[in-house]
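Our next item is chain A:
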Amino acid sequence: MDISSAVFLLIGSFLCVSGGVGILRFPDFYTRMHAVGVTETLATAMILIGLMLQNPDGLVLLKLIIILLMTLFISPTASHALASAALQNNLMPELDKQENNEKESSSNP
Partner candidate 1 sequence: MAFLVAVAIAIVRMKDLFAVIMLSGIYGLLSASFFVAMDAVDVAFTEASVGAGISTLLMLVAITMTGRTENPSRHKPLLALAVVTVTGSLLIYGTLDMPYFGLAQDPVHLHVAPRYINDSMQEVGVPNIVTSVLASYRAFDTFGEVVVIFTAGMGVLALLSVVRHPKDIAEIDSINKSMHEEHLILRIVAKMLIPFILLFALYVQFHGDYGPGGGFQAGVIFAAAIILYAMLFGMSTARRVINQSFIQMFAAIGVLLYGSVGVISLLNGKNFLDYSALSVDPVAGQHLGILLIELGVGFTVTAVMVIIFFNFAGRRKDQQNKEKNEP
Partner candidate 2 sequence: MIMGLYNYWVVVVLMMVGFYIVIAHGNLIKKIVGLSIFQTSVFIFYISMAKVDGGTAPILAEGIKQYSNPLPHVLILTAIVVGIATTALGLALAVRIKEAYGSIEEEEIQEKDNLDC
C-alpha cells in the first residue's frame, strides 16, 4: 500500500515539475496550454490517487474520489476555455506563422 502510494505521488510530482518546465520553455501559447493541461489534469489525478492509497477506507476516501471526478470535469474545460478565447482573439499558433512567412517569402522572389 505504502509503496504504490509513494509511486503515484512521485509520478504526480514529476508531472507537475515537467509541466512547470514546459510553461517556461515552450515557444508558443498553445504548446504552453498543452503543458498546463497535462499538469492540471494528470498530475492532480496521480497525486489524488496516491493520497487515496494512503488511507484506503473511510469518509476521506469518498471525498477524495469526488474531488478527482470534479477535477476531471473542470480542468480540461478550463484549458479549453483559455485556448478558445485565444483563438477568438486571433492569436496564431507558431507553426502557422512560420508557414505563412515561408509562403510569402517564396511567392515574392
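As a selection rule, all candidates are chains of the complex that A comes from, given by their letters.
Note that a residue touches a chain if its C-beta (ideal position, glycine included) is under 8 Å from a C-beta of that chain, and two chains touch if they have at least 3 such contacts; residues count from 1.
Worth saying up front: this structure is predicted, and the values here are computed from it rather than measured.
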item	value
Touch-positive candidate for chain A in this complex, from 1 or 2	1
Chain A residues within the candidate 1 interface of the complex	70, 73-74, 77, 80-81, 84, 88
